[in-house]
Every structure is written in C-alpha cells, then in structure tokens.
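Only one protein chain is missing; all other protein chains are in place.
Chain nomenclature is as follows: A and B, assigned in order of appearance, with residue numbering initiated at 1 for each chain independently.
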Amino acid sequence: MARIHKTVTGDGFLAKQPTNKTLLDIHRRMVRIRHFEERAGKLMEDGKIPGALHLYVGQEAVAAGVMVHLTAEDQITSTHRGHGHLIAKGGDFDRMYAELFGRSTGYCKGKGGSMHISNMDLGMLGANGIVGGGPPIAMGAAFANKFRKSKHVAVAFFGDGASNEGSFHEAANMASLYKLPAIFVCENNGYGEYTAQANHQAVVDVADRAAGYGMPGVIVDGMDAVAVYEAAGEAIARARKGQGPTLLECKTYRFYDHVGVRGMGLNYRTDDEVKKWMKRDPIKLFEARLAEQKVLSKKQAEAVHAEVLAEIEAAVAFAEQSPMPDVASLLDDVYSTAG
Amino acid sequence: MSAVASETKTRQLPYVVAITEGVREVLKEQANAFVAGEDVAGAGSVYGYYRGLLDEFGADRIYDTPISEKGIIGLGVGAAAAGLRPVLDIMFMDFIGECMDEIANQMAKMRFMFGGSATLPITVLTMAGAGANLAAQHSQSLEAWLAHLPGLKVVMPATPYDAKGLIIAAARDDNPVFVVLNKMSLAMMGDVPEGPYEVPIGKANVVRTGKNYTIVTLGRMLGQALDAAKQLAELGIDAEVIDARSVQPFDTEAVIKSVEKTHRAMVVHEAVRFGGFGAEIAAQIQEHAFDYLDAPVARVGAPFSPVPFSPALEKVYVPNAERIVVVAREQLGI
Partner (left out) sequence: MVQAIGIVANPASGKDVRRLVARASVFDNQEKCAIVRRVIVGASGAGATRFVYAPDTHHIVANAFAEFDTTAEEVDAPRTGSALDTTEAAIALRRTGCAVVITLGGDGTNRAFVKGWGDAPLLPISTGTNNVFPRLVEATVAGAAAGVIALGTVGLGECATRAKIIRVAIDGEADDLALIDAVLTRERFVGAKALLEADALVLALLTRADPAAVGMTSIGGLIKPTAASSREGLLVELGTGGRALRAPIAPGLYRTVAVTGARRIAPGQPVEVRGPGVLAFDGERERVLKNGQRAWLTLATDGPWVVDVPTTMQLAACRGAFLEGATDAD
C-alpha cells in the first residue's frame, strides 16, 4: 500500500492540503477497515471466530487519517480494538483473518488472536489486551527513534477509558520530558466498556490533560477524516522536527457494542444517540465530500468497495483453509533462541 | 464442609449466581461494606455476577470505577485503613499487574510494617482461568504471585457452594483476601444454601475419598481431577481428591493426612507448572511426609508458555482429566 511521507513546508508545522492521491488513500484505508470488521463480526456470530472481538466500525477516520502520514518505519501501538489500526498501517487481510481464526498462517501464528493482532515489520507494536498498555510502549519506541537520530515517530492509540490508567500519565510525562517523537491519539468514543465517560472521568476533554504534561492538546472531529488528517499531520510533523509529543483527541463513536456486534444487550446507550452518530458515518461523510470535490464519483467509490469485498472473500477462504498451529509450536517463541 | 443450619433451603444454582448471593449477603450484613470495580454497578460486571445489586443496595454501596486498577486497590486499602470493609473487583486476574504495588507493597505489608496497628478487611474478587480463547492477557491463573506475599490470603472456589461461602468468609475476615474465581466455572451448577454461611478459609475439602492415591487440586481443576479419578479407578487406582480451596493459608495438614494413607500424590493446577503453587505443595509433602511417599510427587500444570489464543493450542495448554491420567500412569508406572 502506498504510504505518503509528509513533508513540511513553510513556517510553523503547516501541512499542505491533502492531494487527491492522499484522499483516495485515506478512503481506501477506511473502506478496508469497515468491510474487514463487518465481515469479522459476522464470522464471529457464525461461531467461526473464537474469543472476544472488539470492532472498530465507526472510528475508521481516526486510523486512516493518522496512518496515511506514517511509513512502515514509524511505529504505532494499538488497543484491544486494534484491527483498524493494523489495516490502516498496511495489514494484510489473509494474515489478519488467519489470526482471528487462530491459524498458523496468522500474523501471530495463531497465538495472539484479535486482541493481540500485530506485525512488527509494519511498525505495529501490538494490539493490546491491557487497557493503557500501549502508551508506555509507544513512548519507548519514540525513545528508540530519538536514540537512533531517525525522523520516525511513534503513535499511541488509546481510548477515553484508557486515559484513566496511570500508564498513560507516566508515558505522557516521560515523552514530554525527553521531547520524544510521540503522538498520543485518544480515540474518545464516549465509553469505556459500558461506562459512559461522564461516569469515569471528571473532564470531558481528555485533551485538557495535555497541559499537565507540558505538551499541546488538540481536539478534532474524529468522524471527519480530513480534520484528523490535518491535525495528525501537524502533530506528526512537529514530532519529526524534534519538538516533542502531542495529545490529539479525536471525538468519535463505536457503532457496535463493546464486544462483538450486539454485545451483552445492556442498555447503556440510547438508540437516539447511536442513530445520531451513525448519521455521521465517517465513510459516508467522506465519500459525499469526495464526490462533491469530484475526487471520487459514487461509481468509483462503489468499485473500491467491491474490490475490497472481493479481497475479503479471498482472505476469509485463505484463513479457513489454513492449518491450525501444530501443537508442538506451543513452546516456540517463548524465548528467542538467537544470540 | 461447614455446617449449615438444617432448616435452610438448598437450591441448585450456577456458580455465577452463587457469587452474587455471596456478595449480597456481605452487603446485607456489613453496613461498612461496599463494592468497587470496573463496570460492576451499571453493567453488573462483564460476567454479570453483580447484576441486580445496584438496584437492591443503591449507588452508595456499589461503585463503577474508572479503568484504574491501581486506584481501585488503593481505594480499598485506604478505605479499609479508615474503617470500611471494601469488596473490590479486578475484572480479570491478569490485570493485577496494573496494581501489584498496591497489592504487594501496601495491602500485604501495611499491618506488619505498622506494628499491627492497621487492619485491612478487604475482599478482592477476580476472574482467572484459560479456556475461553481470550489469549495471553485475559486467561492467566496467577495465584502463586499472591500466595507468595505474606499478609494476603488467597482462596479459589471450585464450586458454587464454595464461591458463596468463601466470599462471605473472606468479607468477614479482618485480612485482605483474594477470591480467585474461574470464568470457565460460571455456568457450573451446584447446591447452594439460602442465606449466609461460611466456608472456612484455610480448610481443604476432601471431595472424594480414596485409598491409594492423593490428588490435590486448585480451583477449577477439581472437576478435571474427579473425572480423572473415575478413569483411574478403572486402572485400579482409588484416588482421594482434595480441593485445596485456599492456597494461603494452605491446609497442609489435610494433605499430609491423606498422603500418609495413600503414599502417592499429585498436585494439579491450571497455572504454569514451573514455579506454580503446586511446587510449594509438593515441597510441603516431602518435608512432612517424606517417609510415607512411595513415589515422587507428580505435578500437572500448564506448559511454560503464555496462554495461547488458538483453540488448537489452548486445548492442549489447559490441564484436563486426560493429562492427569497420563501423568499419573507415568508416575505410577502403569
């Protein structure tokens, strides 16, 4: 997948308007996430994917708008809701579905599953079953980037709920202290599991917390891919220039339940609220704008969807036909045997 | 088993409801008790074992916390030191990593460090266990971490009866007690009396009596061992199955008594075998009953790897009756 390495021109950290190529790239990444997740949800309901599945549907603009700025050498850390991050970072459907199915051909050889899906070669340092697990690791990766004097950045994705873990606060402080090329992207979807944000933190804007660590905090509309693209571009450019971390809060929403599609059937969100957010479907909003700007016609958009869907069919077939891991592999990779 | 007043009714209830009943009794009898944890109030916990308690006891007795495990345990330690009797919930046992300092350096040591002046009547409910395809960070059994800390008590109910009784006992105890539950046991049915009763902490339960083999189990492995015992019976081995119920304090006496009779012993737990609590049990047996032993103590536990996701791997990872039988046959040479 094409990755656009941002160049920064002029004063400040000003990012240029996205080119058509970039816009189409963002669009494709979002569509890839959406269909991958929709299909994964169905496969889970059909009993084909074991374990827990946290779907990213609704939040696609965040992963796509950020990741389009990154190269494979830039690192990210993800969350329990990690498929979207890996896809946007260039994840391959075959190996992703294979992992969800627990097959040996999966990214983690079937050992990680949905909650730990990752690929180091793509700079994806792990979906994480531990809420708040990512930010310190991203901080460490950013440290490595600075240590090596590279221009690469590390991005930590985490939720509103995760912003209450001490790990986030320690990572934010250290990243700012050492002026590390880190970006803390909070995907504020208003809930940690079944607890509304108002019941888990006294602030409404996680970005307010940035000031306490001496870094800028910014809020953007997480349903607007261009808004995310612009703000992330600034934060990333700033980090590449050695000016330290940023806390970027994207206000977003997950369309499905915390786990799975329908989840446990708890009435913690009103239908009205869900509907209101679904009206702001980030893909539909983006496609409408792209059509308006004559960047992508309705027909062309449909073709992208069709292509992605076909790729998914093939990937699911690949996964289903892949072998389960050999029992003997259980003890592999506990330690490195090199060196 | 502890005595239950004869007139109390006993019902068949699932383990998950037995947990609810235990907590309900605690909230009823202790005005200073409250529940705090992630998604415990509104959602009634992700496994549903607090469901209904918010309506029953109100928001002053059951609190949804932020995702802040260090905060949850700290809340409990501070509140207990100030006179309350907290019931805390750490959603998955794996997450004790998040709050291990509060547990190991504060909760466990405060009383001793302060010359006995602090009393910490804290109950922590937490969910352990593999087998649900939840992979490496949602499946661990970490009782050995806790049992290694002087100052803590650790119990592992294997049945609905014990779940309720141990929760009540834990909450009545003036020490911090971890009640390690198992997610694969939640649907397990069993006899549960109405009303409050205690299962004493530190007392093992001889669930099956046998003549020539002792199997000591922790938590959910009781069921696997009882299945194995049936298979072993066909091989002429009459196994006594002892559910430790409590790992700290551990009922060494009950185990030694059995081994003196059977002369051969096995320890079974779900946790990683190497360095697991079974090693302590085996050591206790050889220290106290060396002369009675006809064979080295066998241990069954998980392989030395994190819990794998793939069902194909997890199936062989989690100890089961077949494995117990295989190891027993190796040990006994049959």
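The definition used in the following text is that contacts are C-beta pairs under 8 Å (C-beta built on N, C-alpha and C of every residue); 3 or more make two chains touch, one makes a residue touch a chain.
Remember, it's a predicted structure, so these values are computed and weren't measured experimentally.
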| item | value |
| --- | --- |
| Visible contact partners (per top-of-document touch definition) of the missing chain | A |
| Listed residues A:Gly82, A:Gly159, A:Pro181 or A:Gly217, member touching the removed chain | A:Gly217 |
| Residue among A:Asp25, A:Glu193 or A:Glu230 that touches the chain left out of view | A:Glu230 |
| Identified contact with the non-displayed chain, of A:Leu177, A:Val203, A:Ala310 or A:Leu331 | A:Val203 |
| Touch list for chain A against the chain that is not drawn | 10-14, 16-18, 203-205, 207-208, 210-211, 216-220, 224, 226-227, 229-231, 234-235, 238, 246, 251, 289, 292-294 |
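Just so we're on the same page, only the chains that are shown with their structure count from here on.
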| item | value |
| --- | --- |
| Residue ranges of chain B touching chain A (in the complex, touch as defined) | 38-39, 42-43, 46, 48, 64-71, 94-95, 97-98, 132-138, 303-306, 308-313, 316-317 |
| Chain A - residues contacting chain B, complex | 50-52, 102-104, 108, 110-113, 115-116, 128-132, 161-162, 164-167, 192-195, 199-201, 264, 266, 268, 324-325, 327, 329-331, 334 |
